[in-house]
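Here the complex is missing a single protein chain, while all its other protein chains stay put.
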Amino acid sequence: MPVRKVINDPVHGFITVNDNLIWSIINHPYFQRLRRIKQMAMAHLVYPGAVHTRFAHSLGAYHLMCNALDELKQKGASINSEEEQAAKIAILLHDIGHGPFSHALEKTLVNIHHEEISLLLMNQLNIHFEGQLTLAIKIFTGDTEKTFLHQLVSSQLDVDRLDYLARDSFYSGVSEGVIGYDRIIKMLCIHNNELAVEEKGIHSIEKFIIARRLMYWQVYLHKAVVSSEQLLLNVLKRAKALSQLGRKLFASDALNLFLQKNLNLGDFESNLEYLEAFTQIDDDDIMCAIKTWAKFDDKILSDLSNRILNRDLFKTVVMDEESLSLYTEKENELMEKLNLTNDEISYYLITNTISNQAYDSNDEEINIMFKDGSIKEIGSMMHSLLSANVNTAVKKYYLCFPKF
Amino acid sequence: MPVRKVINDPVHGFITVNDNLIWSIINHPYFQRLRRIKQMAMAHLVYPGAVHTRFAHSLGAYHLMCNALDELKQKGASINSEEEQAAKIAILLHDIGHGPFSHALEKTLVNIHHEEISLLLMNQLNIHFEGQLTLAIKIFTGDTEKTFLHQLVSSQLDVDRLDYLARDSFYSGVSEGVIGYDRIIKMLCIHNNELAVEEKGIHSIEKFIIARRLMYWQVYLHKAVVSSEQLLLNVLKRAKALSQLGRKLFASDALNLFLQKNLNLGDFESNLEYLEAFTQIDDDDIMCAIKTWAKFDDKILSDLSNRILNRDLFKTVVMDEESLSLYTEKENELMEKLNLTNDEISYYLITNTISNQAYDSNDEEINIMFKDGSIKEIGSMMHSLLSANVNTAVKKYYLCFPKF
Amino acid sequence: MPVRKVINDPVHGFITVNDNLIWSIINHPYFQRLRRIKQMAMAHLVYPGAVHTRFAHSLGAYHLMCNALDELKQKGASINSEEEQAAKIAILLHDIGHGPFSHALEKTLVNIHHEEISLLLMNQLNIHFEGQLTLAIKIFTGDTEKTFLHQLVSSQLDVDRLDYLARDSFYSGVSEGVIGYDRIIKMLCIHNNELAVEEKGIHSIEKFIIARRLMYWQVYLHKAVVSSEQLLLNVLKRAKALSQLGRKLFASDALNLFLQKNLNLGDFESNLEYLEAFTQIDDDDIMCAIKTWAKFDDKILSDLSNRILNRDLFKTVVMDEESLSLYTEKENELMEKLNLTNDEISYYLITNTISNQAYDSNDEEINIMFKDGSIKEIGSMMHSLLSANVNTAVKKYYLCFPKF
Partner (left out) sequence: MPVRKVINDPVHGFITVNDNLIWSIINHPYFQRLRRIKQMAMAHLVYPGAVHTRFAHSLGAYHLMCNALDELKQKGASINSEEEQAAKIAILLHDIGHGPFSHALEKTLVNIHHEEISLLLMNQLNIHFEGQLTLAIKIFTGDTEKTFLHQLVSSQLDVDRLDYLARDSFYSGVSEGVIGYDRIIKMLCIHNNELAVEEKGIHSIEKFIIARRLMYWQVYLHKAVVSSEQLLLNVLKRAKALSQLGRKLFASDALNLFLQKNLNLGDFESNLEYLEAFTQIDDDDIMCAIKTWAKFDDKILSDLSNRILNRDLFKTVVMDEESLSLYTEKENELMEKLNLTNDEISYYLITNTISNQAYDSNDEEINIMFKDGSIKEIGSMMHSLLSANVNTAVKKYYLCFPKF
């Protein structure tokens, strides 16, 4: 008899799981680990409510996948029960390869994109579940004729985005990010095996893209959020540098491994031990270590660690153009005040770019289907919001440095 | 002792009135009459929840005015207590001149813009309240140096829009229209006596303008909404035509007056009786009459009336370009099937335009104030959403005719 | 091909209709008429947001019925497609016999309970739809072995209550009335063909009953709500008295009929014309007439009418015990000040009772089903909230009279 589990979710109400394989996957340690990884990394330093986890997001995206598949089936799409199960598994596992504080981690501890790790972990799970995930993995990688199943997992209109925008808005309290995901799902349809949107959904799509744009600039790329992620990155960089110099830092075994070694995808593929170690680290390892490092006798590591713990963030200046003169000015100021060497200065003076493209008509375009069956890319429509500035990457420069 | 009245409002929670003059205005029959005028006219035929009244909207806009004034005062704006009271009264009364089904009415029963009637009624109230509304009227008409007070009542960023978008979304269930009015109000500031928005409010303003655009195309200009308003307009046109031919139609005295006479602003100004009659009609007169007219022995009047009562709406075709050939085709079809004369055909075949400009940089532009005190029009900013298609009027053509 | 209509509802999101018969019933003039009858009668004089209609409530209850039936079927209940359609029709039509301002109307204009009229109208619709409503009518009247279908339509746990509590809270802004209808529906189950609630739903049921109790005392029986309904009742009583004395009052034909005749159920059954006239009156007839009556030359009728229009309500005193002395005191005061005759005084001095029983274990008790399959009435459980004061009718006395 199939399970029937109902999970309370503050965003979607009740999430139902009624498939035994899916329930087993949820209960696997790889998936349970997502309970200990915050979806929005350090953004909670700015939006204190935003402490929700990748576990909840993955369940939420799964729930929207269920709704989307129901809707498409009601509209006559041919989706058999294997495909349905596989699409649900694909979305459930789409973030399985995320490490703690994802971007900071990918740039320091491991040097591998989280999607690659997701795929490695799915393959491991597929072995564990005796091949039952094969179709799910094909949908995840796009190796299917029913392109729309892959697009529901990964495209500019995937249920991943629908859930994370709704969820991140909900938890951060940034109500402007709220999207009408119900209506968008009601408007989905299929054309030539690809996902499309019914004509009357145009404005909902526009609003969804604008909401995404707003969430980027207001939340994900908020100055203090960027600043705290840079701080974390530098803490990990410093810890790794010290570790590799032979200093003994407090860390869980798994974290220690990644501090001492510089691993790449090849290493992960050839040695399963590394992948297993990867599944052992989560936000708690990092934060617990940082708390200890705050008392370590390296001035830089302890200072940066304390700043994260007590939210003493760097100031961030965002500019439309790069400014070398400001960089030099700050460099001199820092050297003078903090007495840092050239090597050390990079921990205190960070320059980088942030960019966001609300919609990209060159990448998995969003298509509108008209009542007569014809199709048009949304940005190419008359009066479309999305034909102009929205369909352009916006890039900004920033500089982070301590306030004095 | 000042009153302290708390009114439950599903949109804003609790609305507090703590000023005796304002409480008296609310209790005046002119204002109580707004209880009987639906904010969204016939839109409830499409969005059944949208039956809220101009009374609730006016109170809601008053509430947001209270919040906006508090915010501006906290930021150091000089607003004395007379100005505060006056601004609240001005917004409370900004819609006082609306008749039932406003636009239908303005084009048939009276030939006067509702803002002109609002002003006439405010002047009457000012006599009744012995001159205490003088400053409020100045703020309403823009006759004040503190331009921002007028802008809070009427501009592209007024509290009228903030309330009606929030309220219309709430009641229609079109959640995509939800706006972050709280945040927008928090971001308001003053520059040279004009309203401006703090830099970090840019994205909220963009989202607000997109939400407004969405509400226009999805709700206010929804095909079936347009169709039902045209139907109502034609019912009233027909009733007026028959009345003026001497046919005796069931109608309240006040409605009857407007059916028989063609009045203009001059008539209203010279004869207070007309203004008084105007304050006697509301949605109930129209709907009660239509129900009786549905049995009247004029084929056109009874048919159109029945269509409104039982939601048997005309089909609406919306086009980017006007189509004379479609018009002619439908004209012939209708003549043949309904056996109508040339005069009568206009009741069954309606062509007109709908248009909306989400933001107009030439009209009361929205300005952003930067931390350094500088000011920039929002559409002129780099990467602005509002520089392109949004800042253009979109105009569409439509044709309404019976389905067969 | 079956229809597929999606209706926006601010309470439930999207309501789907995918059955042609049900769509035809919704489009029948009898059902469309519910658009013009406010669910909460005069309560909007106190809660200005509460202007929603019986049309929206009926659709909402239909939506919850769909959800409840889905849930029960998933749990293995045997419900065939005819029964499913019939249960949906039964709930859709459960309020079809409501007149405008229901209770006021039932006590003055007609002397028949609205459920009796509902049944008469369902029978008429059944003729129109050629017998397709027969099973729905049986479910409505309880003439079915599957008692739970009737209980979903009418019992202490019916979807009617679930919708109206949710909806009335939503529109009045009384957030304390919000109920977890989603969870309650998830907890429904069937035992011996009767509705029951799973064990883990106990607290949700308790909270639902307390929410209902709160809505009664805070909203439905709010002093000013009671007062405005009494005012309306007396307006109609006076208008009827004057009509029957031969005075010619402004009224639509149908309203006029009910002012002049005293009809009972037998009259309705024997003369379909009366039933047809009943379907012609709605809130608009009453309010439009009252506006005209406010200028009628009967002092009592015009005064009471003006009071309703301009919200000049009677004061209401609520007491645990009846107070004859207060009655006499007020009677004398009124006679002296208003110069009324004995007959007339009853229009200005109203005494009556209000009562509410949050839960009644003697009437269609709510049963809890335990995991072992055993059943217990909710009030009989240990520590139950519902065993004591909640399971008792609370009755209060009130007196309404003009403020001076």
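Letters A, B and C mark the chains as written, and numbering starts fresh at 1 in each.
Just so it is clear, a contact is a pair of C-beta atoms (placed from the backbone, for glycine too) under 8 Å apart; a residue touches a chain by one contact, two chains touch by 3 or more.
As the structure is a computational prediction, the values presented were derived from the model and not from experiment.
A.B. asks: Would you mind spotting which of A:Ile25, A:Ala41 or A:Ala56 touches the chain that isn't drawn?
C.D. replies: A:Ala56
A.B. asks: Out of C:Gln85, C:Ser204 or C:Ser227, which residue would touch the omitted chain in the full complex?
C.D. replies: C:Ser204
A.B. asks: Of the residues listed, C:Val6, C:Leu21, C:Ala77 or C:Leu214, which one is in contact with the missing chain?
C.D. replies: Selected residue, touching the omitted chain: C:Leu214.
A.B. asks: Suppose we count only contacts with the excluded chain; which residues of chain B make the list?
C.D. replies: Listed in rising order, the touching residues are 4, 6, 13-14, 74, 182-183, 186.
A.B. asks: Residues of chain A in contact with the chain that isn't shown?
C.D. replies: These residues of chain A touch the chain that is not shown: 7-11, 13, 27, 29, 32-33, 35-36, 44-45, 47-49, 51-53, 55-56, 59, 170-174, 250, 252-253, 280, 282-285, 287-289, 291-292, 309-311.
A.B. asks: Considering the whole complex rather than only what is displayed, give the residues of chain C touching the chain that is not shown.
C.D. replies: Per the touch rule, chain C residues meeting the hidden chain are 174-176, 178-180, 182-183, 203-204, 206-207, 210-211, 213-214, 217-218, 320, 382-385, 387-390, 392, 394.
Throughout what follows, only the chains that are shown with their structure count from here on.
A.B. asks: Go ahead and note the Å separation of the Cα centroids belonging to chain A and chain B.
C.D. replies: About 43 Å, centre to centre.
A.B. asks: Which residues does chain C have that touch at least 2 chains other than itself?
C.D. replies: Touching at least two other chains: 13.
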